[in-house]
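Removed from the display is one protein chain of the complex; every other protein chain stays in position.
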Amino acid sequence: MIERVLQTLVDVVSVGGLYALTALGIGLIFGVMRLINFAHAQLIMMAGYAILVLFSQSVPLAIAAAAVVAILLALGTERVVFRPLRDADPATLLIASFALSFFIEKTMIMLVGSRPKGVDFLPELARQIEVAGVRLQLLQIVTIAVSGALLIATTWFLRSTKLGLEMRAAAENFRMAQVLGVRANRVIAVAFAMSGILAAAVACLFVAQTGLVQPRMGLQLVVIAFVGSVIGGLGSLPGAALGGFLVGAATILLQTLLPAELRVFREVFLFVAVALVLLLRPQGLIPAPGLKARV
Amino acid sequence: MIGAGPVLEAKPDRRALVSVQGLVVRYGPITALRGVDLEIGAGECVAIIGPNGAGKTSLVSAIAGLVRPAAGKVVLDGLDVARIGLADVVRSGVALVPEGRNIFGSLTVAENLRLGATPRKDDRIAPDIDEIFQRFPILGQRRSQHAGQLSGGEQQMLAIARAMLSRPRLLMLDEPSLGLAPMVVDGVYELLADIKQQGVALLVVEQNATRAFGLADRVSIFGHGAIQLSGAPDAIAADTNFDAAYFGAAYADRGAPA
Partner (left out) sequence: MMAVPKGRDEGRVARLAPLLMLVAVVLLVAGAAELAPAVVQRRITQGLINLVAVVGLYVFVGNSGVLSFGNVAFMGIGAYVSALLTMAPAAKGVFLPDLPPFLAAAELPVAAGAFAGGAAAALVGAVAGFPLMRLSGISASIATFAILVVSYVVLGNWTSVTGGQNSLMGLPIYVGIWTATVWAVVAIVIAFFHQESRSGLLLRASREDEVAAAASGVNVVWNRFLAFVISAFLSGIAGVLLAHFLGTVRVETFYLDLTFLIIAMLVIGGTGSLTGAVSGALVITALTELLRQIEVGVPIGTTVIAAPAGLGDAVLALLMLAIILFRPKGISGGRELAWARGPKELKLSQPAADGHNS
């Protein structure tokens, strides 16, 4: 019994952590640009392909390449697509990121085909270990550790560095931050680079978990993370992380608690629960400070 | 324009920090500024007085680079504001305390102040912030609280202190006394007098003339998007056209300034 509870808890926290990382990457961009970035899925996907190409040569190299690819793609899309649209309203930005996301995905399908490819990435993490008499999968422990470390690192960056302070100020009131001397290009580029790093981390963990890379990967994660950030309160970073975690955790809990024949409908239960939360709190669990004032 | 000739004396001995030349600002079909000329020299204190909707906020916004002129230009230290980035205006020595303060409510008091020093690279920032905490103990006590929890007056002090941390040569304030109790306004104007003493030029925009008159070296009365009357405070106060200019601007039909 204890074992089952602990096992579920580890499942919940590891999956929740993955979604929290995804939602945080999306939330960073939303904070400074009011952009919901669908193409975050393609950052994860392209990082996945970097792993596919390099994992057999060297694992550290594959991880580094995943990060570099995701950061470059994030910065490149910012420069080419989102910078010209910086003054556009959020609806236009949303449509642009949707189109961009499809463009990258379809181009990859055109180049490499849509078939999933197997990746035996970090097979050593698949083994079970015993913690306090309970058998757990090592990968889950690693996922929890990496998610936790990145959440802490991001928090530290935002709280304790000058750039982090500028990013938080820009998220609350971009114009006023600029009046005080905060440079828009720099802050936005840093936010995109950070979202690239988070996407690469998600890609590593996700590829190790599923053993597959395909052009459509990432989208499901990102959509659920979107919903998580709406629940948490769009524009609030703690809200995004919390919302992402809760939504990810809820999927696993539903998976465990629902009777077998209803398990396939877990998204339905999840989104109905989401709708109910939003009925009670349309601004999300942790409303963003800047957003209300500016509407 | 009333009194434009005799009272608008040039100051050839002082190089202008800011030179506003033929400035026109439009928002869609609405013209907010219709050809404004203004020069502010180093250390000079200029007050812009005028009723609501006269275009005063548009003027400071244009100087700060927040709105793009439809015609004319703003020159800071020889540079056209339209050509330098918004974030570089403060680097060329002009700081803005906008209407409504615009402090960052989700950041702490200390963080708000640190942001004010964004353009600076020197190591005097922390001592400067400590100095502010000594002068305003209430800000010091609440340094780790969210700035959104401060009272209106405290927020105004914070906004001015924040702007001063960029070490500006010109500080612009849009309606600094708006919504504050008279006693608090006294404090704000004491602070502004100190800032003036330090040799920082001031551009103060007010609806309420009395306080600004006491501080300013030069007063411009604004109406209908243009300067109606300009000169030394005493001269303006004595000018029989003052009421006409001020109230005329407020109530006269458009297109027919008093």
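Here are a few things to note about the model shown:
To keep things simple, chains are lettered A and B as they appear, and every chain counts its residues starting from 1.
As a working rule, a residue touches a chain if its C-beta (ideal position, glycine included) is under 8 Å from a C-beta of that chain, and two chains touch if they have at least 3 such contacts.
Every value quoted in this text rests on a predicted model; they were computed, and no experiment measured them.
Taking the full assembly into account, the omitted chain touches A. Interface note: of A:V32, A:V187 or A:V227, the residue touching the hidden chain in the full complex is A:V227.
When the full complex is taken into account, the listed residue touching the unshown chain is A:A88, out of A:A88, A:L212 or A:L258.
For the chain left out of this panel, the touching residue among A:M1, A:A260 or A:L279 is A:L279. Mapped onto chain A, the footprint of the missing chain covers residues 34, 36, 81, 84-85, 88-92, 94-96, 98-100, 102-103, 106-107, 109-111, 114, 219, 223, 226-227, 229-230, 234, 264-265, 267-268, 271-272, 274-276, 278-279, 282, 284, 295.
We take it that only the chains that are shown with their structure count from here on.
Centre-to-centre, using mean CA coordinates, chain A is 43 Å away from chain B. Those residues of chain A whose C-beta lies close enough to touch chain B in the complex are 162, 165-166, 168-169, 172-173, 175-184, 289-290, 293. On the chain B side of its complex with chain A, the touching residues are 64, 66, 85-91, 96, 98, 102, 104-107, 111, 114-116, 118-119, 148, 162-163, 166.
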